[in-house]
Each structure stands twice: as C-alpha cells, then as structure tokens.
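The other protein chains are all here in position, but one chain of the complex has been omitted.
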C-alpha cells in the first residue's frame, strides 16, 4: 500500500532491458547516438508536428533550462503558487534564469485562474525598466493537485500569455496521465492549445531518470533552442554517454508503453477515489482526474492506516481541527505498480474505522 | 502643486554647498576620505551604538547589496507584496543575490501581517534541499503605503524572523519621516527592535544621490560586511571620488537637518490629510502617518486637479466604478519643499468641485 | 582501433547488471537508498578516512558544484590553462559559482608550474576589493595531457594554495588511472597530499554516468557540504531515483573493479607508447604515465591510419609544418576495452608507412 510517488520504485523492467540492450557497441556521444534521433522521430509522430527534443535526467533540470531559454534575467514567469517550479525545485528557475522572478498565481486545484493571469500580466511590466517583464507562462498538466487542464482551458491561458508577450511552458511530469485522463491527443493538449515547450516526464512513469524537453515549431524557436543547448552543457546536463537517456525514452515511447502505464495508474486512482467517496468520514479535496487524490481523514483513520503500513505523504500543515475533531490532509498517488488489492485493502482499512473522536 | 515624489526636485541647497566645499584638495579615494569616517561617527551617535556604514548612490543598490550580503542564492527574502524591492527594482535582489527568491506577504497598509510571516517561514524550508530557505525579512518604514511601523510592531516581526533563522533588513527610504512621525528614536526604530541592516535613504529627503547601508553590531555581522564590500565593488557601486557621497551624507546628518526636513514634509502631509478628510467625495485609503496620502477621488475632481496643474501619480489600476460613478486612486507625497499654499490650493480645488457624475 | 575516449563505449556489463539488480523494490529516493550509504562506506575504506560523498551524472556537474561550494562569486580558481574546467565545460564553474573567475596557469604536460601558482596567488587579491580573491586551486590527475602528479608534486602546490587561503579541488576523471600509474594509494594521491575535494570519475572508466564528489574531513568542510547540497538540487542534479547512481558506483568500486580496469587501460597505453617510441617518424609529445599519448606524426602516416579506420582526436591547431614536411598532432586514449591486437595493428600501420614527403 505505497501511495507516495513513483519515485520510490525503480524503473519498469522494460526500460532496464532497453538500457542493457543499448549498452553494446560504439555510439556517438553527447546526444548524437541513433537512438536519440529515433526518439525525436517518434515524438514528432506522436505529437503530429515538427519538433526538437533534448533529454535530461531530472524534471528540475528540464523545467529550469526550458524557462531560462525563453526568459531574460529580468523576466517574470507566471505560475501557480503550488507549482513544482515554485515549491519543490529550490529556486532552480531563478538560478538557471540568472535571477528571473516567479509570480505565484492562485486558482482552484492548482489550475491558474484566468483572471488572475490577465491581471498579473497587465501589472507586470507596465512601468518599463522599473519592473521585471512578462516572459513566460508555466502550466502543469496534470496539475500538482491532480486536476486536468483540458485544451480549452489551456487555450484561454495561452492566448492571454501570447498577448502579453509570454512564451508558454508546460511542466508535463504527469503529461501521460493527463492524456489518458481526458482522452485528448498529445497535440491537442500541447502545441495546438498554444504550448511552446513541453517538459515530458518519464521518470515518474516508468523510466529511471529521463525527461524530454520538446520545442514545438523549432524554426520559430531557434534562438531559444540555441540558448538551451549552451545552458544544458554549462549546467552539467549534457551526459557523455547519451544512450543512457535515449534508450530509456525510446523504450518508454514504444508501442504506447508510456500511455498504457499512465492508464493503469489512472484506473487505480479512479477506483480509489470512487471508494473513498463512499466512506462517510472522508472528504476528497481535489478534483481527481487521474491518479492523484487529496483527501481529508479523521486523525484516528489516518493512524490506523499508518499502523497497517499504508504509505503516503501529508499535505503541508495537514492537521486541522473543527467541530468534528481533528482531521488530516493526505496525498495519495497511484503508480502503474499499484494493484486493485492495494486499493481495496486501503479502502477496507478506511471503512473499518470506528469513529473515535473524543 | 507637485505631489509626485522628491525625486523630481534637485537636492537641498545645503547639500550642494557641502559637495562644493568638499571638492577641494586631495582626499583618499574609494571611501577612505575623512568625511566618510565622520559620517560613520555621526551615525554611531545618532543610533547610539557601534555600526559600519557604506554609502551608495541608489536605494536599489543599497537594498539589493544588503540582502545579497545575508542571503545565499537559495535563500528566501520575506517582504510585503507592495515592497519597493518586490515591485520597483526590476529584480535587483534576485540579480545581486545570485537568484534568490522573494516571498510576497500580505498585510494592511503595506505592513506585513505577523501571522502571514509565521506561516510563510514555517512552510519555507520545511522540506530541506527541495525548497529555498528562510534567509531574510525585509521591512520598509515608512511603508510603501505611508504607514508607520512602531517599535512594538517591528519587534513582533523581527522575533519571528530571528526564530526562523532570518536576518532583518529595513528599507529606510523614508526612515527620517518614520522617526518624526512616531517620535521614537532612530535606535528604537531599528536595532533595538531587531533590525540588523538599515538602508537609510537621503535621496528622497534632500540629497542628490546618497544612501547609507548601516550594519549594526558589526562584529557579529563581519561575514556579511565582507561580502557587502566585494559585492559593492563588483556591482560597480564603489565610486572612486568617494567624497561625492560622504559630503552629501555628512551635510544631511548635520544638526538634525535630515529630521527637520522630514518633519516639514510630515507636517504638510498631515495638513493635506486633514483637509481631505473634510471633503465629502474624497476617501483616504491609507493610514497616513507622515507625508504620503493615498486617496480616492471622483473622476471629475481628478480631471479638474490635473487641469489646474496638480501633479501626482495614479495607483496601479487606479480607475474603478461603483454606484457612485467612476473614481480614481491617487498617491500624494509631500516633500520638504511643499508649502502650505500648495496644500491649500490643492484642497480648494478639491472642494470647489461640483459633483458631475452622469 | 578506437582511441578516441571511453565516452563512445557503453558501460561495462557488470555496471549494467548492477543497475538491473538494484532496480527492484521500493528504496529511499533522492540519495537516501542503502546503496548510497554503502558507497560512502566503501570510499571511506578505500581512502582510509572519514568522508562525505555525493553522486552526480556528469564530470562537469561534479567539478562545477564542488568549486562553487568553496568559492564566493568574487573568488578566483587557479587551474592549468588546458584544464577541462577551462576548456571543455562551457563556463560551468563561472555559472555555478555566480560569476567566479578562472585563472589559467602554465606548466608542462598540463601540470601546473609551482612558481606560476605562487606568483598568481600573490598578485590576486593583493589590492583588496578591487580584485577577485584567491579561492581554490584545481588540479587534474591524470592531467589533461596524460601526465601524473605524484604526491610530492601535489603537496607542493597544495601547500602554496593553503597559504594563500585556497581550498583544493582535484578533477579525478582519470583518478583510477593515476592510482595505477604511480602505485600510490588513493589517500596519498588526495587528502594526504592536501586535497579537500576529489571528483572521482567513473564514467570514463566503465560506468554509464556516475561521478562521486568526495569531501574529505567533512566536519571541517561542513559549510561547503551544505552549500553543495542546495546547489545540487537547485542545479537539477539531485536525481529522484538515486539508485541510478549508487548502483553504478557501488559496483564500480567493488573488488577493485575500478582499479583493474584502469590498470588494463594503462597497460595498453604503455604498450602503445613503447611501440611508438620505436618508430622513427613519430614524436611523443607528452609524458605518458598511463593511458593517454599525445604524438606527432607525418601527415601521410595520419592519412594512412585514418584510411585504415583508426579513430582518435586531433589536437587543436594540430597541423604544423617544418623542414621535415607537414605533421599532425594527435591524441590517443586507451580504454579497458582496448586490446593488444588494437595496439599492435595501430603500430603496424605506423611502421609500414613509407616516408612520402615532397
């Protein structure tokens, strides 16, 4: 019953096998191996458009390098205040971007509120050199609260961004889950809705350490792409034996492997959400479109779960008290390895609970 | 009737005379002139404590260098969301601080809400290397909304900061106005209330371009002071003919000149506020302790004032509409050169106004 | 006959097997897995001292993060002018170090000339804030020209560094080769000779992508270590599934695997050097202690080698002309996979050559 994150798992066996297979022989180094070219072709097919791809080992590197490639040091990047780039990357965008600024925006379920974006862009940069200037909009799909941006929602935000002179970045750590949750195509969820750069994460969905930074419409983005390439090297993210990354990504994208895994996680997530909705004392706090559920439980239930070995993270400042006693906010993430048995055992533990408030 | 800012004035004649007087002869360069030493002595007397002082030409340089001297690149600086460092310095703290982060906090009249600070510090850095770490609290006194922090309010915030491992910086662009507004001593408003570094601004109050960065308890702050000195040079802020700055500051601090000027501005500010309170259609929006008033006027009144030559800035997104028609938010700043006649002429213009809403 | 670099090979099969084996089960993420702890223990045994270890994917990241952890932005890092950090990392030290400076020093065979270091340190920082300050000495062992620093040579340089207030970093991309070339212990070649931080490279010697940053005497270096940890995360170099790195390093260090591989490369390198010395028209330009040879060949010989499929890099500005005609400077690197047959075939090709100068 591990609902923490896919990070505590290893990689899918298929990925490790692919790495082993790619290990043999002499190949071009620094990203010039034939697998890297094949990854680019595969992604062009999947996204139905011309694109450029760069592979790096971490989502933090992917996001920060991408943002630095489209923002000057005096740029502002607009993001949700719960975004991974705002809360979990120790200031990586500011570091790679030479001291750029993030502007935190509100919005339910970690989806940016469109009005807040309009206002923030209007304020920012209105007084010339005295202020940092609008440079990029960063969206996360799935959001950090497990919600889905459908193409229409994305398009509203990217249109505002475009008008305000901003490039659009998407943190797609769980992009595969978003694709499978909504049934829209990768293209519809990205460049067709106005996304310029997608950081497509494989690490949380089966790879060991592999993230693809995808530039759509590469001819238009030539300057950003060149900037990315120098920053990647200078940031220590150009691995010499590039097959480390390309072999993972190639296998991950093959035969819908990436989507099948996401579908499995989503199915388990939906089963878990449905089960929790049946339980009187549990409140689901997010809008769980895929494999992430944020729920509030009575303290006693939480204790029973933990005692039984259930693993999950608490939300920040998780414990609150109201008329019904103390409750705890928790985050549950289903991975491809999550089984129906895991889910049902978890739900049983919840249901069994006898209310025990003082 | 110029209520924009002291920046559109020149310097006080006394300051220019002092600069001319100091111009003669050979003096040590790069801050080693005898006037610089005298400034340090004078400030030690005024603040009743041992201190180290560095002079720079702009408030932006003073603030950013001071913050960079106490925060690592992965530090968070807590400030009010309307702070000058957040809104008007084009990311200078992020630049000088190697990509540090500002965390914007709420609070009425641009005073930081103490609970918000407690929460923000608790959240920040709770998860180790994944987050930027609490590094500094930055207060502004007078605040950007013309309000006063009295020593007790300061002490509450600095105690929280200290517990959270933060150094305390005060942006004192209008520190002289704060001293005269509250009647507390410079020491009580700074180090005795927990401030480590004060950026004492003379430019808005009579100097041409002179800001003092004051480190209290210099023995304890030796590392920050050394860092400041290298950053100042490297930032191009160590002027060779240091008398440019020391002559201004020396004259400004002499015989309470700085305080007398602030008192004059405050008196005019209070006269203006009192007058505006008498006028039916005007709403004072801030808590004007000194020389700054934020007011909301009917659009017609604003137009009449402008037509008559009154100069002042509009607030961001200044124009709003409600049942009473369109109104305009404006900022009025009194300078030492502001006269009773200016104030009264302005008030007369306001009063004369016939409501003219459609 | 591939004498380019180990980067065009994959990893040793043993490393891939270890990665596969470590892939199973749930482990702590972000470097908290048990393999990481075992790597630290193993290195403590190998180096016969207490130490702290951090694993990253590239040598560029290892070097730049290490240097940034011991140098302020206004620091100078002294290195040989042919050092990898000076010539091949696209300014990574300057980037991670917030704009620090490298000072290029001369010296035969890419070993820093001791007198040049004494002078450079004396000059640097003599005029206080007007200059960047001595911060670190960076040595490479094996040097970029394939030469060995023995402990006595290291000690001379590190003593100068210490006197000048510099930390000592060693780029140990080919440290294993240095150990086997000289027969001195890892401890004698590092901390006992005054090295504070060793970047021990496995990637060029059998791993896929794994470099260990080793801090000796960690209690003394606590501030640098803390700085490293934040910079690593912020630099996108803290991989979530840490076993990727620890499994490689654990296997690489096991049962002298790392040293055996280096010994093999060195043996082939020495065989190649001995053979080349016998050939009249070939001049060996470096002092080949291990597996790297820099040689000068007649142009016709070079063409014949290339035509026969021999692969190797040219030196910068490789082609020169003198009384004997045009010659070409080349770099030959032996890898563990290099065979006696490779070496002998190469030598035969050289010998067969009929002088063909015009």
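For clarity, chains are labelled A, B and C in written order, and residue numbers in each chain start from 1.
We adopt the following convention: contacts are C-beta pairs under 8 Å (C-beta built on N, C-alpha and C of every residue); 3 or more make two chains touch, one makes a residue touch a chain.
Fair warning: this is a prediction, and the values are worked out from it, not measured in the lab.
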Chains in view touching the one left out: A, B, C
Touch with the omitted chain, as defined above, among A:10, A:59, A:73 or A:182: A:73
Residue of B:56, B:154, B:224 or B:251 in touch with the missing chain, whole complex considered: B:56
Residue touching the undisplayed chain, where the options are B:208, B:299 or B:345: B:208
Chain A residues touching the omitted chain (full complex): 72-74, 98-99, 129-130, 133, 227, 229-234, 238
Where the unshown chain meets chain B, residue by residue: 2, 5, 7-11, 13, 16, 19-20, 22-30, 56-58, 60-62, 64-65, 89-92, 95-96, 203-204, 208-209, 230, 233-241, 243-244
Touch list for chain C against the chain that is not drawn: 73-74, 87-91, 94-95, 97-102, 104, 119, 122-123, 126-127, 129-132, 316-317
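In the analysis below, only the chains that are shown with their structure count from here on.
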Proportion of interface numbers common to chain B and chain C (over half same, under half different): same
Pair of chains joined by the greatest number of C-beta pairs in contact: A-C
Rounded Å distance, chain A centre to chain C centre (Cα mean): 36
Contacts with 2+ other chains: residues of chain B: 73-74, 98, 129-130
